[in-house]
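Quick one: the structure is below, questions incoming.
A single protein chain has been omitted from the complex, and every remaining protein chain is retained in its original position.
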Amino acid sequence: MWKRFSSNIGAMVGVVLLLAVIVIAVIAPMLYPGGPWQMVQRPFLPPFAQDAYPFGTDTLGRNVAAQLAYGAQVSLLVGLVSTLVALLIGVPLGALAGFYGGMVDEGAMRFTEFFQTIPNFALAIVLVAIFQPNLTSIILAIAIVSWPPVARLVRAEVMSVRKREFVDAATLAGLSKPRILVTQVLPNTVSPIIVMASLMVATAILLESSLSFLGLGDPNAMSWGYMIGAARTVIRSAWWLSFFPGVAIIITVLALNLIGEGLNDALNPHLSRKGRA
Amino acid sequence: MDILIAILSRVAKAAVTLLAIAVLNFFLLHAAPGDPAVVLAGEAGAADEQMIAQLRERFGLDQPFYLQLGKYVWGIVQFDLGYSFRQGMPVSQLIAERLPATLLLTMTAFFISLGLGIWLGVAASARVGKASDSLLTTLALLFYATPLYWAALMAVLVFSVWLGWLPAFGFETVGADYTGMARILDIGRHLVLPAMTLGLFFMAVYMRMTRASMLEVSQLDFVKTAKAKGLGGAAIRRRHILRNAILPVVTLAGLQAGQLVGGAVLTETVFAWPGIGRLMFESLAARDYNTILGVFIVSAAMVILFNVITDIVYRIVDPRIGARA
Partner (left out) sequence: MSTLVIDNLSIGLPEGADRRFAVKDMDMAIEMGQITCVVGESGSGKSMTANALMGLLPPGVTVEAGKAVFNGEDVLSLPEARKQALRGAEIAMIFQEPMTALNPLMRIGEQISEVFAAHDLYTPSQRREKALHLIREVGLPDPEKIIRAYPFQLSGGQRQRAMIAMALALEPKLLIADEPTTALDVTTQAQILKLILDLRDKHGMAVMFITHDFGVVAEIADHVIVMREGKVVERGRAAEVLGNPQHDYTKRLLDAIPTGKLPKARPPRDVPALEIRGLRKIYRTGGGLFKPVREVRAVDDVSLTVARGEVLGLVGESGSGKSTLGRTAVRLVTPDGGQVMVGGTDLAALSDEELRKERHKVQMVFQDPYASLNPRQRIMGALTAGPITNGVPRAKAQERARELLEIVGLGAEAATRYPHEFSGGQRQRIGIARALAMDPELIIADEAVSALDVSIQAQVLDLLRDLRERFDLSILFITHDLRVAAQLCDRIAVMQKGKLVEIGTVHDIFLSPQQAYTRQLLAAVPGADWAKENVDA
């Protein structure tokens, strides 16, 4: 599996890019001990003008490079944690619906469909606006709008695995239903969940940046979306204030998508089934 | 007859969903921190004692919870979405004024992205493994990773600020007072950048989906049958593969419509497009919760409408559905 993944050029590019972003996020406090909010130079210093400030300074004279580095922390944190929370909601719900079927399935799926119908970005906006913007509300809002596809995927996977004969064999062995679900069925649904999770982190990062862009970010955390939002009105005079954070988002999201696709090709090889024929 | 029943039951289901969203809306309003009456008044500076007392009575906040809920939902059924103290008019009226601009923007973006996405997806699938396919899929991956609002800002920078080709914001040229065809063209010019940037992301989604779906269907047995009949590659792609591959794309497009409406908030914000998305952004800054929730429920209704339409299209295209159950 690792062999198939590592021979995928796109996936390896993704891994390298993501590692770079992670390293920058981790060493940001060491690189810029003054933090992202400190005013260090005159405002509107263009990029590449001074070696110390390769990406220039913003409207208040803060170092854009420092802001980008700290922004990576927020993006990765929100992306990861909100995906985990979404998995915690979606996996159990989908698994129960798919495994037990009947009324459980009916109820769980109506609930999921309902959430899927609501325009997810609009719901995220409403949730963050009502519960006041901070990291917790942002993470929860993103998780709440992201879990329905997980539930549907897990349900579909569980339903297909449940029909396989080894599950019947486990039933005949006298194993209890919950045990069959946990030990026999769920382990066989892990691959697609991993793939989906890596793509969800990417989507979550986009969602967080969009919320911050609209002014719904955590006021105490520097984030890429906030940077673009704050620079929106000065785009004519200071293009770099919007440009670089956007590039940072694209790189991170692209890296995660590349990894997700690589995992998908490595974990769910369509070709391997043909080897049998 | 069957199809009529199916459409009716689908619409009934949509109505139930909308009611459920209304209930959710009610709970959200009450979940906001602080006294709901104060919340309703917003930070419009109107929160004096007398006003709040009025609000309490008007919205029945002194009544039992379930009565309040009933009243709220009943209000929504009658298109009463509450009153915006900030803007000094009913929310439904505010939205009604702004809705046409959003519909124009999202519909244009939807059809552009779906059309281009499917076309490019088919083109890429026909050239699998070749350079043009790699280029298309790489571009799609890039668009897929690009934040909508950033793409919008960059488009403004390039096409309006630097090149001066297209207007940077607004719905039409203020003060020009165009009429007839001239006005339509003027609106069209204003529409290009918002619709393109909103559609870009979704075009990437539909393209990837179409390509994957085409490749998957091309593995199926009946494609081999078609080839064995002596059909050529283009005819097989058009008559056999595309017809089957497009169904999941249509379903996805219906589901993605929700995101399109959400994306409109960002696009309209950047381009100062006078739609409900822009309205929502303005209301965020003003903490005008009634308007925010009003926009929310209307956009949910738009999504449900999209879903019903794609469901019906699907039912017409796929002969198996009616008979399956």
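We just call them A and B in the order they show up, numbering each chain from 1.
In this text, a residue touches a chain if its C-beta (ideal position, glycine included) is under 8 Å from a C-beta of that chain, and two chains touch if they have at least 3 such contacts.
Every value quoted in this text rests on a predicted model; they were computed, and no experiment measured them.
**Student:** Could I get the residues of chain B that touch the absent chain, sorted low to high?
**Tutor:** On the side of chain B, residues 5, 9, 220-222, 224-232, 235, 239-240, 243-244, 317-320, 323, 325 touch the unshown chain.
**Student:** If you put the missing chain back, which residues of chain A would it touch?
**Tutor:** Counting only chain A, the missing chain is touched by 164-166, 168-176, 183-184, 187-188, 274-277.
As a working rule, only the chains that are shown with their structure count from here on.
**Student:** Can you give the whole-Å distance between the Cα centres of chain A and chain B?
**Tutor:** Here chain A and chain B have centroids separated by 22 Å.
**Student:** Under the stated contact criterion, what part of chain A meets chain B in this complex?
**Tutor:** Interface residues on chain A, with respect to chain B: 113-114, 116-127, 129-132, 202, 206, 209-210, 213-216, 225, 228, 232, 235-236, 239, 242-243, 245-246, 249-250, 253-254, 257-258, 261, 270.
**Student:** Which part of chain B faces chain A closely enough to touch in the complex?
**Tutor:** It comes out as residues 17, 20-21, 24, 28-29, 31-33, 141-142, 144-150, 153-154, 156-157, 161, 219, 255, 258-259, 261-263, 265-266, 269-270, 280-281, 284-285, 287, 289, 292-293, 295-296, 299-300, 302-304, 307.
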